[in-house]
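A protein chain is absent from this complex, but the other protein chains hold their places.
Right, chain A next:
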Amino acid sequence: MLPSVLLQVCPLGTPLDVPLPGAPSTPTVPTPAENQKQPAWKTGLHRGRAAVNVALIETVRSMQYGNRSRQDLWDVYGTVTCKCEVEGVLPNVMVTLTLPPNGSPLQDILVHPCVTSLDSSILTASSVDNFDGSAFSGPYKFPFSPPLEPFRLCSYTSQVPVPPILGSYQLKEEETQLRVSVTLKLHESVKNSFEYCEAHLPFFNRDQFGVVDVKVSSGQLDVSKEKNLLVWSLGQKFPKSREVTMEGKISFSGPTPGPTDPLCTELTAYIKLYFKVPDMTLSGCSVDQHSVQVYSSSKQRTTTSRELQSKEYFIWNSTGSAPVSSGQMML
């Protein structure tokens, strides 16, 4: 077994750059009968019904300081992942991304090497360039010949005018306890239907929680005394007002010291938000099911999906000093 594997991957000691034949779970035949050359990155051929699955995931990051001297920051990036089961040695597929009429252009587009050609206008918009309103804003066409396995067709970044959830976080030291006050507002443009939404409030460099007397206007609060962590689960929906609050006092009188962190000392503290919203994107970008074209004889089944998720979504305590997260806001 080993010699035959070695023979294929590094016959003379230098690894070859060829995927091993036989993609899992797909019916494949090794050699094509046609005259078309088989791509070296394609490990076999698909036989059977054509199916195309395109998933668009947007991720939002944010740093909110609630402080006049510091501009809040947020950015959005999206990835389009495809799984294509299409017959033929080198089948052609086209996926088109579209933006709403006044959407801001997609920037920093990176594509998979299987994309056959690119329009130069697609690559021009860049996040590091001066924002140019007249820039190309779609539709973004990606013609490609798919490999057998799922792959990331393209990724982009986008500049959206507002963050999906705007928060404010205030801590006040009061003798033996800490007064906590939090407000979270869901922006009206965001669909009020979450898969999940949680806010984590960790407290570092203090003794463990003693008495936690905190009220929330909506959702449910879990207190983890060992980790000095408050977990505020907001569930699937914000209330009608699209605003939730948390008020209360915490004393740190536990028997042992809690977790430590060199960054979050004194009143430097943050809330980290975790959420996912199905079937929406902040940039407005979407893949229409009918815009996916497969140039082959049989009719294909196409599924598309999109969702928004958070990552590194921080809301810093506005009464403490918060670390700078990007130089752009200083300059």
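The rule is simple: contacts are C-beta pairs under 8 Å (C-beta built on N, C-alpha and C of every residue); 3 or more make two chains touch, one makes a residue touch a chain; residues count from 1.
Rule of thumb we're sticking to: contacts and distances are computed from a predicted model.
Q: For the chain omitted from this view, which of "AP-5 complex subunit beta-1", "NADH-ubiquinone oxidoreductase chain 5", "DNA damage-binding protein 1" or "BOS complex subunit TMEM147" is its UniProt protein name?
A: "AP-5 complex subunit beta-1"
Q: One chain isn't shown here. Among A:62, A:104, A:137 or A:157, which residue touches it?
A: A:157
Q: Determine which one of A:84, A:97 or A:111 touches the chain that has been left out.
A: A:111
Q: List every residue of chain A that touches the chain not included in the displayed model.
A: The list for chain A reads 3-4, 7, 11-12, 16-19, 21, 30-32, 34-42, 59, 61, 75, 77, 79, 90, 108-113, 115-118, 120, 122-124, 126-129, 152, 155, 157, 205, 260, 262-263, 265, 323-328, 330-331.
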